[in-house]
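A protein chain is absent from this complex, but the other protein chains hold their places.
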């Protein structure tokens, strides 16, 4: 079962589907608070089904390439991850601009920079700091600027639903940096393209992934795993970790200081 | 007179040159504390000479293009400026790695993102927040991650003298964003190239400035102004404003919170 | 009806489908000799159906943009069109490497540079000159280098089925030039991207067409026209003009001189 309902109804309908013994793929964000996911984990274990939040990006080979490049030492010690994700949409009828349906920039796109950083590095953020602005009419969050401390390195990024479209992720180490040109809507924002630059910026390697359909790869992978395959999927446990970051960002937006994840 | 001495001797020798009635171009950073610049201003006014800190970037036509594009409304309301500036140098004999000569990332390159943002927008930062790391052996600051609140918009950037070379500045508004591909060492890091992207990322305008020699333009402009010409130069008053930002960043690095500029 | 059979059977099955009163979309190349298309035109007119060779490229908005830019005078007087189209395939089981199935580089990809030039300029080639190489084992043509004289301007391009993949088309005039980055397999070879450069190469405009599916646009357009819509499709008359160019290229490859189209 695939659940693409408004965000505010995800947990409820996911639970119903699990109880019916179905494997479930829930559109992200699965929940609006990490603790809402915990009952689903219990239910999942009881019913022995597969339940996944729909993070298509981790099935795209460009992200597997980024993870492998970092692991191979291609950029040396990672020190900073810099990202951005924005689009412009002020349509009051759009779910993303409706607070009671779970709208807002952080629920909609805020998890992508964190998910892709967690996936690429295998590390978890320890604490976060954030500035958050809300739309006066919609009440939803429309702009955030965030720093996340991963211990070994830092992630900084900003988000907006009221800025020109931009998406980029850069993983920057001592020996090189990796730039992902179309990190989230691969092939739509720009070409599926990853570049690895050397230490003094005189050489680069370019990797292209033409024709990749990340949503199809996601569904196919989940189908194989549901039938017993051993492949990496995005588990509910990871959803909890992700949602904890978003929860901490919302808290940090209120206190103007660092908040532990 | 052009003063390219180690940073720690800039103020002293600039003062001597002014007293001798010379026009002075001092290599940046002029000082290591904003208050050290004030006596130079008095001296300059007394001697009626021209004294400028060597910020070559503001003489490069690519920055004049950025300023004009923003002023023309090409990107709509500006909300975020994102930047990076880094290179890798661990040579202990290099002045940049010697604390007593005024070394460190912030004195060497920390001012560029701020200067170019101030120049392009005409706005001043109100407060800053920073994380700063120092080299255990050199004692100099080698990595900073900074957020600066300009009231209307935010600037976020990171610096390092121990990361692979990267330099970029992005001015991101509601209707578009501007990317400067080789913002500081134009033509050396990459081509002199500015791109303006539209709101949904389907169109872009590219501006190239081949063969521009920003150091030559700087010297020629200053020479004309010294002889009575009316053109924009980087005044000591601006040096004070800049240095106040750096001073506040150093304070913020100690307190882990916001510091007023 | 869509006919994707081996090339050598296209005309026969297209005729059968037309006789059955069906609208027909035939995979290109429709024929291996221009005169084989003439009976299909008669049949089409008798049966009052729509018959089109599958040139998906002319339905892609990037080519409509190129045509409009040229027509608007954006590059001034057009003087040269330069192109390339190649891939590497030496699989003896592939239809493209089987002479009796209508294989070869010219039948497979040779028409694209000409079709896109004819579409973009509205002009027809007057004469052509060509060097053609054949595979010793397959007997098929595997490499051609071609110049086509359009009177006002010239088209030069080369093709190969045994060279690394490359595809590009450049329309070069007195005031600027247009480069199409992924002219034929848009979105697969590279991003859907067209650039217009100014006379001294200091400025450029970039046009992107993310997510365009040219095959879908083709089928949808043809479906609308089959139902009475008034839109441009690729007619059999155009197929004849195209095939005449290919026929002339084959002749020119034999004589090592110019051949009238």
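Should a chain be cited, it is by its letter among A, B and C, assigned in written order, with residues numbered from 1 in that chain.
Everything below uses one rule, namely that a residue touches a chain if its C-beta (ideal position, glycine included) is under 8 Å from a C-beta of that chain, and two chains touch if they have at least 3 such contacts.
Small disclaimer: the values here were computed from a predicted structure and weren't measured.
Among the displayed chains, contact with the absent chain in the complete complex occurs for A, B, C. Note on the undisplayed chain: of the listed residues C:15, C:163 or C:219, the one touching it is C:163.
Note on the undisplayed chain: of the listed residues A:67, A:123, A:208 or A:251, the one touching it is A:208. From the options B:191, B:216 or B:232, the residue with contact to the chain not on display is B:191. Per the touch definition above, the residue from C:75, C:169, C:222 or C:248 contacting the chain not shown is C:75. Summarising the interface, chain C meets the missing chain with residues 75-76, 79-80, 82, 84, 86-88, 129, 131, 143, 145, 147, 154, 156, 158, 160, 162-166, 170, 172-177, 189-190, 197-201, 256-258. Within the entire complex, the positions of chain A that touch the omitted partner chain are 195, 201-210. Looking at chain B, the residues touching the absent chain are 187-191, 208, 210-211.
Here is the rule we use: only the chains that are shown with their structure count from here on.
Judged by shared residue numbers over all numbers used at their interface, chain A and chain B contact each other through mostly the same positions, with over half in common. Least-squares overlay of CA atoms from chain A onto chain C yields a rotation of 180° to the nearest 5. If each chain is reduced to the centroid of its CA atoms, chain B and chain C end up 52 Å from each other.
Touching of two or more other chains is recorded for residues 189-190 of chain A.
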